[in-house]
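Removed from the display is one protein chain of the complex; every other protein chain stays in position.
Let's look at chain A:
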Amino acid sequence: MKRRLSILALSLAVVMSLTACGGNSNTGDASGSTTSAAGTSASAESSAGVSATGFDFAKYKVDYIQATDASKSPKVASDRKDSMVIGVSDTTGIFSVLFGDNSYDWYMCYTMFDFNIDPDFDGKAIPAATDFKISDDGLKYTFTIKDGVKFWDGNPATAKDLEFTYYLLADPKYDGPNDITKAYIKGLDAYKNGSATTIEGIKVVDEKTLEITCDKASGAAIFNLQVPLMEKNHYAPDFQKGDIAKVKEKLSTPMGTGQYKFVEYKAGQELKLEANENYFKGAPKIKNLIFSITPEGQELQRVMAGETDIDMATVSPDNMKAAKDAGFIEIMRFPTNGFGYVSFNEADPKFSDVKVRQALMYALNRKAVVEKVYGEYANVVNIPESNVSWAYDDEGCNTYDFDLDKAGQLLDEAGWTLNADGKREKDGKVFTIKFSCMPQNAVTDIMVPVMKDDYAKIGIDVTIENLDWPTLQEKSSKKQLEAFFMAAGLTPDPDSSMANVFKSKGPQNYNNYNNPKIDELYDKGLAELTVEARKPIYKEIYKILNNDLPFLYVYQRSDMWVANARIQGYETSSFREFFYNIYKCEVK
């Protein structure tokens, strides 16, 4: 009966995701944490988070739980001696990170393409298919393609191919999600918005070397310059400015240098790849790689049935238990690159007072909400950064533990005193909050009633408005919402995701937060070029953001890969998924 119930819960999750489909938010199983997972302590026997092949999961905050009995793997899976099947939720068949922004398409691309730069497991930039050098003033980047990097058709990758991808990004007709302007390449504007036919700052030095000159140094530029190696000869041999349509026609028949070669794509169903024997880091050990589309909510079921070898499943006590009980499943649980938050529009004077925001933070029982939704598998967060990032430092930050008295006191200090009806009032105005969120979202479904209840206790009435994802996005981006709940995604570099949000003129600053000190510090953080020099600056930023509370930070949840133990050699973290090193995986 228990299992039948859990499948019903799954079905509800499916329906929720059908209606909520945010992409950003998670449709977790909110059934509570009664089936407590005693397994976290039991996993201590798995040699402290180090895999059999020696990868140190614990170092990157990945909770690694080994399989107890790999021989229980279903026959269907064990019979696939030379292939590996990866389950993904969705694909659009756009096989280029330049044009698509679906993360599952990106996973596929990571196995088919090499980049000039990769994120390391902790989010730092490391050389990938090129060696790179940055001049001391941070204005000049030199990329040299490594020896042996060859396209699947045998042609060596050249600086011309690298140049080609930058020209694609800079093209006036380019309509993908990447924003190359943030790298400040010299002469880019004249090309993109003017009549120039070449970009001054991009120079092919020789067969293997490309030099990029920027107008402005930036510590985050390296990631803004990250591009895949796509063979120019295949996509558009005589590419001219504006020829984007020609390139797009070729996106579904890719040509890269990556670990696996494209074989066949069945729209919306599966992608079949084959090992690239000439891969410059060494031939992959598994011959065939298949990406198969899994309906949402059935990720774990399919791995358990042997239809797939690895998939990303919702982290919930039920799923954890089922995966552990199966015996042959390895779990790699890692903190999600993002956090959920409540935002208040500071154009409204009642929210522009920091004491009010702090009071609202104290009165929000974040711990109870997070525990109820995710059990032990999510953390309450106090700063807007992932605890995996090199920039994370919450030393000396306020944890805003739930405290209604303190909240009331702060509201009193801010001048919002209780009136005769027991409501907060200031200058004849009663404090109310109109709160917008998505219906049937696992978090808000739990959080909103708790919030409403506790805020009422300190004399504030909350009314709820339900909006679907695109509507919430549009209204928030036009700053039309008074208060809303959303989740933010984090990028490996601490600047590229959040500076846009917290700087007073940031394009994703949707709540009119304005602190000149923060603007200044984010600029300073970019002007420094080494991670060591940038660290203290972000520490200071997070300390201020922890006090200012432009958002009420709520939680950072986790995701998990569930994998059939018949395949070993996964190396994964929040910032660098196992796809980058999939050539190391082998069938045991």
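The rule is short, and it goes like this: contacts are C-beta pairs under 8 Å (C-beta built on N, C-alpha and C of every residue); 3 or more make two chains touch, one makes a residue touch a chain; residues count from 1.
Just so we're on the same page, contacts and distances are computed from a predicted model.
Undergrad: The complex lacks one chain in this depiction; which UniProt name from "Dipeptide/oligopeptide/nickel ABC transporter permease", "Transglutaminase-like enzyme, putative cysteine protease", "Nitrate reductase" or "Thiosulfate oxidation carrier protein SoxY" does that chain carry?
TA: "Dipeptide/oligopeptide/nickel ABC transporter permease"
Undergrad: May I ask which residue of A:155, A:181, A:352 or A:417 touches the chain that does not appear here?
TA: Considering all chains, including the one not shown, the answer is A:181.
Undergrad: Who touches the missing chain here, A:52, A:267 or A:283?
TA: A:267
Undergrad: Could you tell me which of A:198, A:399, A:471 or A:530 touches the chain that is not displayed?
TA: Among A:198, A:399, A:471 or A:530, only A:471 touches the chain that is not shown.
Undergrad: Using the touch definition up top, pick the residue from A:100, A:219 or A:525 that touches the left-out chain.
TA: Residue touching the chain left out of view: A:100.
Undergrad: Mind pulling the chain A residues that touch the left-out chain?
TA: Contacting residues on chain A, toward the hidden partner: 4, 7-8, 10-11, 14-15, 18, 21, 23-24, 80, 83, 85, 90, 92-94, 99-102, 173, 175, 177-179, 181-182, 248, 251, 264, 266-270, 272, 288, 290, 292-296, 298, 301-302, 304-305, 307-308, 468-475, 477, 486, 488-489, 491, 496-497, 500, 507-508.
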